[in-house]
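Read through the structure below, which is laid out as structure tokens, and then see the notes.
Coming up: chain A.
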Amino acid sequence: MSYEINDVKTGINHAKGMNYHAHDIRAEMKKLEEEGEIKIGRIIGPYKEEEVMYGIKKKVPLDMHYQHKSCGQCANLPGVPRSNFYYRDKLGIKYYNDMQQTSCTAWNYHASGLGNLVQLASVAARNWHRAYEEGYNFTIHCVTSFGNYLEMRHLLVGNKELRDSVKKVLAKLGRELVIPEEIVHDSEIAYALRDKILAAADPKRLEGIKGLRAVEHYGCHFFKQVSDDIIGGKRPIVVGGLASHLGVQMEEYSKWFMCCGFGFRHILVNREFTRSAQNIKLKAIKQEVDPDMILVNCTGCGTTFDKTQWIQKAVGEDYHYPVVFYSQLAALALGAHPFKEAGLNFHVTPVEPLLDKMGIAYN
Partner candidate 1 sequence: MSEENKNPVTEKIESAKGGHFYKEIMKDFRIKESLHGCLNCGTCVANCPAAAFYDYSPREVCQMIIEGDEETIEEYMKGKIWNCAQCYSCKYRCPKENSAADIVMAMREIAVREGLAAEALAGYTRIAKLVLTRGNQLAPDMLSPDAFPDWGPRMIELSSKKMEMREELFEGFPGMNVVDRAWAAEDYTIYEMQKIWEESGALEKVGTVFPFLVDIVQDDMEDKKDEMEAKIQEKKEKLEASKK
Partner candidate 2 sequence: MKIGYFPGCSLKGMARAYDESTKIVAQEFGIDLMEIEDFNCCGALEVKGSNEKLSYMLPARVMDSAKGRFHVDAVVTPCNGCYHSLLRANSAMNENAAAKGDVISFLKDVGYGTYEGDMDVRHFLELFYNEIGPEKVKSAVKKPLKGLKVASYYGCLYERPKTITMTGYKSKRDDSENPYFQDELLKATGAEVVEFHASASCCGGAHALQDESLAATLSAAVLSSAKEAGADMLVLPCPLCGAALDIKQPEIIKAHGEKAKLPVVYFTQLIGLSIGKNPKELKLSDPISNPMEVLKSKGLA
């Protein structure tokens, strides 16, 4: 069943009438700032407002992007950060690729329980401060980092004890607690920029994209960990929204909600779980849609979908759905070379049939 983004979006408007309001984190941050407890790293330059849960507007910065990279993407799917840079270059957006950035360490934390909240929040605050001192808007490539930073913001705002501990650590580094006004994932930015991307796109490439059938999968930490600050309400729409804007026909499948099986620790030490979870998802995708590609926005899910299709042969099933990130799709639309600029050749599940179908040369 293909669906319209507007169908999904109706939930937000209804949510406005809800009795209970989740606390408005933006108002609380302002209050803390007035009390001198924290600093807010305000949006620099133009922004676009998109609606999140409870009718609250989220400001998406349109320029001056601090690129909080993903270690998983850089190591594993380097085409994704490359595409993120690419579409910004094409649209003339200024960005900062920082070599003083660290990993958010949330993957390690969720998988192993090593580390603690003070450490996790301090790492977050350090990276936030990097963007602040360089004069850029904090934007995130990785969904694990995104979920983690949303949660850290939530915890830091809500808990003075944690805040004080983190401030103490930061002071030892010569830094201060600056919480960004908005925690924005790169896929949200790409969604906010959908009109610009469409306008700047290569018409020939758009011709190839048009009519492709795709399913989407969102990282769990993108929308489940802290679920009230996502564009589109509780059910995310950004990847499908961007793709359908570019002409992809988005298809619904029954297992859209289910976790991909990455499981943080499972992908490393219990991959039988990862494979089994993938089996359920892929089976549903094949039976119900049999799409041309799977669109994702999450490092872990991208890895899992890409790397775990082949092993399904062990149970006699054959899947070959290219896994494409929203930004790789955007880069392709803008005319990127599929390998040299979008890095699709780093994907284990072959992308060549998809590129053939799109009429894009890759050799």
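To be clear about the criterion, a residue touches a chain if its C-beta (ideal position, glycine included) is under 8 Å from a C-beta of that chain, and two chains touch if they have at least 3 such contacts; residues count from 1.
Regarding selection, all candidates are chains of the complex that A comes from, given by their letters.
Please read all numbers here as calculations on a predicted model, not as lab measurements.
Among the candidates 1 or 2, the one in contact with chain A in this complex is 1.
Contacts from chain A toward candidate 1 in the complex involve residues 69-72, 74-76, 78-79, 81-82, 85, 97, 99-103, 105, 107-119, 122-123, 126, 147, 155, 158-159, 161-162, 165, 168-169, 171-176, 220-221, 223-225, 227, 234, 257-259, 261-266, 268-269, 271, 273, 275-277, 280, 307-308, 310-311, 314, 339-341, 343, 345-346, 348-350.
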